[in-house]
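The complex appears here without one of its protein chains, the remainder shown in place.
For chain A:
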Amino acid sequence: MLPPIQLNGFNNNTAVKYNNVSHDLSIIPSEKLKYNIHSWSSYSQPYHPKNIMVNKPQDQSSRWSSSSNNHMQFVTIKLDKMSIVKTITFGKYHKVHVCNLREFRVYGGLTPNNMIELLHSGLINDCKTETFALKFKTNDIVFPCLYIKIVPLVAWGTNFNFSIWYVELRGHTQQQIVEKAYHEYINYRENEVIRLCLKHFRQRCFLDTFNSLQQLTNIKLEDQLLTNLHTNLVINGDFDTTEEILYRASERNLFDDYIRDCQCKPVWRRINATDKNGNSPYMRGGHQMCIDSELGKIYMFGGWDGTKNLADFWEYDENLEEWTCLSLDTSKDGGPTPRSCHRIAYDSINKQIYVLGYFIETPDISANKESDFWKYDIASRRWIKLSSNTAAKGGPSLICDHQMLIEPKSQMIYIFGGRNQSKNNGEDNYSGLYSYSIKEDKWRLLRSDTNQPEYSVQLKSRIEHAMLINPETNELYIFAGKRYKDFTERKNNYLSDFYIYRIDDDSVIEVSKNYTMQGGPDGGFTQRATMDVELGEIYMLSGLLNEKNSNVDTIKNILWVYNIKKNKWTKIYQNTNYGSEYNNRISEIEPCTRFASQLVYDTKRKVHYLFGGNPGEVIDQSIRLNDFWELKLVRPNNEDILRSAKFHIRKQKYKEICNTGEYLQALKYLQNNVSEVVNHNDENESKEFRELTKFLFNIKQNPNNNPKTNNIQEKNDMLNDVYQERTELYEFLLKYFPNSMKEPLENLVDLVPIS
């Protein structure tokens, strides 16, 4: 049997067609799926796999337990009906148990021998039921399953066998929907096989077969533009038209996907701005900033200067590079008291700023523990107190280190997590997810930390995490931060999980339980995150880190980019050295390491701004920073890509001139046309260019010009060589184009099993 074909990269128009099923699925509620046990690797008496079908947390024997703890263990479930499987829920024993699965994988498919991975995660060793979202579509193709295979990898106790107590699957079984999805999935696979064949035949120059297969099936291998590119480059060898096609493609912004995927280069610039009197904001950490990208204005409020809370309020103009102090103490201007670890959020429609929460020193028992809620109107320069105690109105108690943001169109504010400081009468340690309707002045608790809907992914509350909103999909992205079981626990528990909260249907999707395991950032605290919806990217600057295999916190400035669509983290920047001496020395080149800083992103100008923070100075712990930085992420542009493409095209043309034996012409072409498109600053490219001269001394005899060799075989070989070279060049140039336009990335030959 052939391995499963990966589901990625295919026609745009097909993708649109398949959206229907996904759309249906979001409306219909999922149901519990009936199943039977199909097969298993082993079990020890009396722990038969069929026990996982019933949930009896009190009964130690109501579980599957393997008879070995090697990596060959599995249980395969056969569903009663072919279904679209959306979640898996694991029940557990009523006590902790060493046999619980610390790490496992779940696979699904239509046959037991051909399954794809739906989940890779782990259970917490406690007695709480856990639900995980399963992958049920890739690239908008929904795929139904008949078999689900659970593969234990690691148990909580080493040397112990694996046990699963209870498994519940939820999804859709409605015949109409599942059959529709099934046919679309089968069609998709059939289409992909044809396209793989088309690619293979054309690559191998079986052009008659290629053409007849294309005519018979009427399946397109690629976008017409790329077919033109192929015809001109590979078949006709018309290099000038090839360049012309690429130029037109760049004008249509077709290289944008490629540009987005290119590693960007961070460029830091220190801003030494002041106000008209030469003043600038003092040093601080735990402050707040927000940005008006439209007008290019940044607002900063409050923070901790190392000894006291601040209530100063500043505005920075990006165009003038100038600060303005709006207030030295907002509490004297009818606004909030000095504070730190609060949150502010900016309403881009009404140009208003909201302020909620602050941190109280623990010894300060006399402090007022009521949560005030403020609005600042930029136009009238006026503070408005919306509430002196949000808890009394159904909102959060006094919290700090939470997250707050505004969805401007619906005029809704979302607040998630934070440490609950007015905790008495058995309230939760952590504040849940709240919404606040600006128009109705109404609070709603969407998720409390401890009481969450059954059989759904749990949204664990936390502090100093990141939360962002995608206004296009109306989704909240929640990740990172810190959570103790209770606040007396000293153990670090930095999170590296990632959740999506869908506002429209009030549901939670688990994107990752541990992105560190998937090559993403280490677990951390006080990460600062921003988002560019246009580019589909999230940026995260690390603060305090708890690196793998270490119990010591480190502070590092590491910048990660997360590609939302691809669910992929990439590290793009890290300042490697640590220590105040080094930090001072480079203070004009890049920011020194810090946490509790503030980072905002101007979505219009595509620039980040970083201010202040805590450098984590060991000797003088009251030191805070007041430096202000601009960060640009530089990527190659259309011109860079065109130049590089031309270099490779002209290199090929030059080689082909060499083949004709016209070496004077070849030399001239190398000196003029190739040279002008070489980036001589790029050492590798420059070297490659210099090495091209060797072809001048390696000139092949052109069989057409040589009367002695009328050998057809030899002539064919040479044409074949040229065809192969041009095909390689064609495939190289394809990397600039979006996946949706081009031939499949996979090769038919790779599907041949070697056994």
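As a convention for this text, a contact is a pair of C-beta atoms (placed from the backbone, for glycine too) under 8 Å apart; a residue touches a chain by one contact, two chains touch by 3 or more; residues count from 1.
Throughout what follows, contacts and distances are computed from a predicted model.
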Which choice in "Protein FAM72", "Ras-related protein Rab-18-like", "DNA primase large subunit" or "25S rRNA (Cytosine-C(5))-methyltransferase nop2" gives the name that UniProt lists for the one chain left out? "Protein FAM72"
Considering the complete complex, of A:P57, A:P112 or A:G157, the missing chain is touched by A:G157
From the list A:Q45, A:Q58 or A:N319, which touches the chain that is not on show? A:Q45
From the list A:V96, A:L295 or A:I349, which touches the chain that is not on show? A:V96
Could you list which residues of chain A touch the chain missing from the display? 44-47, 60-61, 65, 96-99, 155, 157, 159-161, 163
